[in-house]
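Note that one protein chain of the assembly has been removed; the remaining protein chains are unaltered in position.
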Amino acid sequence: MSNRIDVKKTYKLFINGAFPRTESGRTYEIKNAKGVFIANPCLASRKDLKDAVVAARAAHSGWNKASAFNKGQILYRIAEMLEGRRTQFVQEIVLVTGVTKVKAEKEVTESVDRLVWYAGWSDKLSSLSGALNPVAGPYYNFTVPESMGVIAAIAPESPSLLGLIDAIAPVIVGGNTVIVLASTKAPLSAMSFAEVIATSDVPAGVINVLTGKKDEIAPWMASHMDIDGMDISGLGAKSHGAVRIAGAENLKRIYSFNSADPGRILAFLEHKTVWHPIGL
Amino acid sequence: MSFYGLVDGSDSSLKKYLGGLSGVDQVGADARASMLATRSIKTTSKRWAIDTAISMVDLTTLEGADTPGKVQALCTKAVRPDPTDSTVPSVGAVCVYNDMVGIARKHLDLIGGSHVGVAAVSTAFPSGRASMPVKIQDTQDALDAGASEIDMVIDRGAFLSGDYITVFNEIVQIRELCGERAHLKVIFETGELVTYDNVRKASFLAMAAGADFIKTSTGKVAPAATAPVVLVMLEAVRDFYSMTQTRIGVKPAGGIRNTKDAIKQLVLVNETAGPEWLTPSLFRIGASALLNDLLMQRMKMDDGYYASPAYVTID
Partner (left out) sequence: MKFDYAPAPESRSIVSIKPKYGHFIGGKFVAGRKHFPTINPATEEVLSQIALAGVAEVDAAVKAARKAYTTTWSKMSGRERGKYLFRIARIMQERSREFAVLETLDNGKPIRESRDVDVPLAAAHFFYHAGWADKLEFAGLGTSTKPHGVAGQIIPWNFPLLMLAWKVAPALAAGNTVVLKPAENTSLTALLFAEVCQQAELPAGVVNIVTGNGSTGALIVNHPGIDKIAFTGSTEVGKIIARAVAPTQKSVTLELGGKAANIIFEDAAIDEAIEGIVNGVFFNQGHVCCAGSRLILQESVADEVIEKLKRRMSMIRVGDPMDKNTDLGAINSKEQLLKIRELSATGDDEGAQRWSAPCDLPKKGFWFAPTIFTGVTQSHRIAREEIFGPVLSVLTFRTPQEGIDKANNTPFGLSAGVWSEKGSRILWASQQLRAGVIWSNTFNKFDPTSPFGGYKESGWGREGGRHGLSAYLKGVGHE
């Protein structure tokens, strides 16, 4: 046993590629299963959300324009970075949730592999949902999937890392930018994952990570007019109706998912159909 | 020559002028022409259109087998298309090869048809493949024989190879030759120019060079006067008028065989260049069989039942 005093990490938000504290100064306490204090993560405020949306909106144009190859490379890079920090993530999952190391290792492994799976979709989406439409006339007519814009995602309480990956990766692989709200009870995975993102060539603002209370932040997300869509898979079912009602103000596309399949990616893509005459 | 101040006669100024033209979208032009073809022309407007179309016909015979007898018969028909009905107007002109011009002119004058013009096809019609001196002589012969209208063909080979200045200079020279004696119609043979971009380009080239009329075709090449080609040419004369305040005429020729086709042409004129062009001095239809169909439709409108070809004269 060493007598050395640990240098503990201050867990912050991740907005626009930086790690600010919440502007509100509010935090909450998380403890492990045995009631031992772990950290004081930020309780993100409405203004933190606003800042994240501004960052995500600004980042959208560039990320949307990045080639599918490039997006796939960056997602794969995230997987590489996560792989390299497996131990840390396993430890944090065990520390916060009290699960066995074996179970935590399984979650981290699946998280890395799922990132790789999502990464591979980046340049196959138009094959999956694009089309060349045989219209009755001298027109070339095609449909292509295109990113929707800024998406807010609420990660499930558990699994805290894998659920976070499912909230982020399918949204960004198609060219959207995301503001993700982490598991409230187990936010450590998310906050450390932000460090992975920060070192994975992901342009600033493409992924923004908030921590805090879901029932407080979800309505703010739903009513924010510059958010185009929401993944509310991680929000309690009883709150879905209210979020959908608030989201109707700008006709947000709001979905909840129960599996990791390509439908999860397609849900946040628009389909654009282009016509052009064929002639001499 | 001033060329309306649009070009100075140099190759570079011509290229710049033609390069400044906007393109034509084929599908859009086709769609506009077919939309206009749905116009339904009935009763009084149909009657007016038939008579107007008759007065715009350039009654044409351009065959190797043409004889003085054939041409004289054509002239008789041109002056009084329906011998039983004096309210039928004369056609705009007869259109013949240059060796028939004198015969036509003489016969027309003889039968009281001095108001009917004689148009001569010229400049090595229909191919245009001859030296410039031959083309000039060809035109000179027709003028000397009394042609009041010269229908010259352009050198499509030169046009398609991008040698626009040659095409331009030929038109300028023939225009000078015609002087005050004859109107100049410039035939593009749009079936060989193929694209509407080329048709638009040829139209502006010919107009700047001094054409009085621009004409689609020789009648020897298909497709000839399709509705969209005529549409593009009518747009060109309309735009040229806004640029120069000069109205250039348009003559579709080839493929207009019945009253329905002719009325479609008039609708195109009316809704593209405008009603100012609905006169034989600005719109002609080069045709032969068309006239009899116009006459039969006219009879039907008068009598209320369909006519038979037995009641209209063959050429």
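Per-chain residue numbering starts at 1, and chain names A and B are given in the order in which the chains are listed.
Rule of thumb we're sticking to: a residue touches a chain if its C-beta (ideal position, glycine included) is under 8 Å from a C-beta of that chain, and two chains touch if they have at least 3 such contacts.
Treat the numbers as computed from the prediction; the structure is a model and nothing was measured.
Peer 1: Please identify which residue in A:77, A:214 or A:264 touches the non-displayed chain.
Peer 2: Reading the full complex, the residue touching the unseen chain is A:264.
Peer 1: One chain is left out of this view; which of B:15, B:39 or B:220 touches it in the full complex?
Peer 2: Of all options in B:15, B:39 or B:220, contact with the hidden chain holds for B:39.
Peer 1: From the listed residues A:48, A:92, A:107 or A:228, report the one that touches the chain absent from this view.
Peer 2: Considering the complete complex, A:228 is the one touching the chain left out.
Peer 1: Which of B:6, B:29 or B:152 touches the chain that is not shown?
Peer 2: Spelled out, the listed residue whose C-beta touches the missing chain is B:29.
Peer 1: Which residues does subunit B use to touch the chain missing from this display?
Peer 2: The missing chain touches subunit B at positions 22-25, 27-29, 31-32, 38-46, 48-49, 52, 232, 235, 242, 266-267, 270-271, 275, 278-279.
Peer 1: In the complete complex, the non-displayed chain touches which residues of subunit A?
Peer 2: 128-129, 131, 133-137, 139, 141, 143, 148, 228, 240-242, 244-245, 247-251, 253, 255-259, 261-264, 266-267, 270-277
The definition used in the following text is that only the chains that are shown with their structure count from here on.
Peer 1: I'd like to verify one number: the distance from the centre of subunit A to the centre of subunit B, where each centre is the average of its C-alpha atoms, in whole angstrom.
Peer 2: 69
Peer 1: Residue numbers of subunit B touching subunit A in their complex, please.
Peer 2: 25-28, 30, 194-197
Peer 1: Where on subunit A does subunit B make contact in their complex?
Peer 2: 138-139, 277-280
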